[in-house]
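Below you'll find the structure I mean.
Only a single protein chain was left out; the remaining protein chains are all shown in position.
Now for chain A:
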Amino acid sequence: MKISEIAPGSRVLALGHYQPANVVTNDDLAKTMDTNDEWIQSRVGIKERRVAPDSESLEDMATIAGGKALAASGLSPDDVDLVIVATCTLESQIPNASAIVAHRLGIKAPGAFDVNAACAGFCYALATADTAVRAGSAKHVLVIGAEKLSQWVNWTDRATAVIFADGAGAAVVGPSDTPGIGPVVWGSAGDKADAIRIQDRTTFLHQEGQTVFRWATTALYPVALEACSRAGVDPAELSAFVPHQANLRIIEAIARKLGADKAVVARDIVNAGNTSAASIPLALSRMLERGEVRSGGLALILGFGAGLTYAGQVIEIP
């Protein structure tokens, strides 16, 4: 028996993102529930978020973000042979989103599967894409994080409704002579499975905020440091730190402990809300578009959320 030809490394070739047009400010929310701009900004850091209308599906958002990443990569749909969508808010159990998105983008018969690792999903999917390219089971992979959390949030529950939002981000991964995606450090804490959950279709997203906050501000910076060390990168060399956009207070607490003094810290949550698996590619793609990070710099990405699950890796910015 023979095995596939292996590639020395893989890298992110291009990014893309999409947000629904509808902006919902904190003041908008305060009209329908007992909350206020001051509380939301000081506890969570969000000023505004995007919410998709009923007519716009998760697959729609994923397709647009994926199409932009593909266009930016300069590849044609025919070059892509694997599509992975990281999501935890798809309406249908079957079919998955990835086969639909691939079809809509004109990608012919690629491998297609969805990954559910909640807010860590994009980092899991990217690690899977990296491994697939290096092992030779795929040549070019389209990795998309897409969420329509507005469908799973109780809009009368102020504890969650002010936090979660909709959006999509995408990356094209391909082979490379030098590594552009570092080793993933991933793991889970199933003992805290109840801390964030959507039990079934009759219930909404529920979270134990302080349990998650405590975990996120203590358990994750060692993961971040290990991801750097496994990649042989000193945190001081990072030009960007792009953690999952869960809560600005969590982002800043981890950033403080990381010692990444030169890194631009993603604060996309301020205008995008918490978009779970979409938040990391959405934030990085928007930072690149605004010129806040430079191509070729090193970024540490770190996803974490329901499961509880987490994953982080160092990547070279395309």
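One rule holds for everything that comes next: a contact is a pair of C-beta atoms (placed from the backbone, for glycine too) under 8 Å apart; a residue touches a chain by one contact, two chains touch by 3 or more; residues count from 1.
Assume contacts and distances are computed from a predicted model.
Engineer: What is the protein name, per UniProt, of the chain that does not appear here: "Amino acid ABC transporter ATP-binding protein", "Co-chaperone protein HscB homolog", "Acyl carrier protein" or "C-type cytochrome"?
Structural biologist: "Acyl carrier protein"
Engineer: Looking beyond the chains shown, say which of A:214, A:262 or A:294 touches the absent one.
Structural biologist: Touching the chain that is not displayed is residue A:214.
Engineer: For a quick check of understanding: of A:43, A:103 or A:267, which residue touches the chain that isn't displayed?
Structural biologist: Per the contact definition at the top, the residue touching the missing chain is A:43.
Engineer: Touching the missing chain, which residues of chain A?
Structural biologist: 42-43, 210-211, 213-214, 217-218, 249, 253
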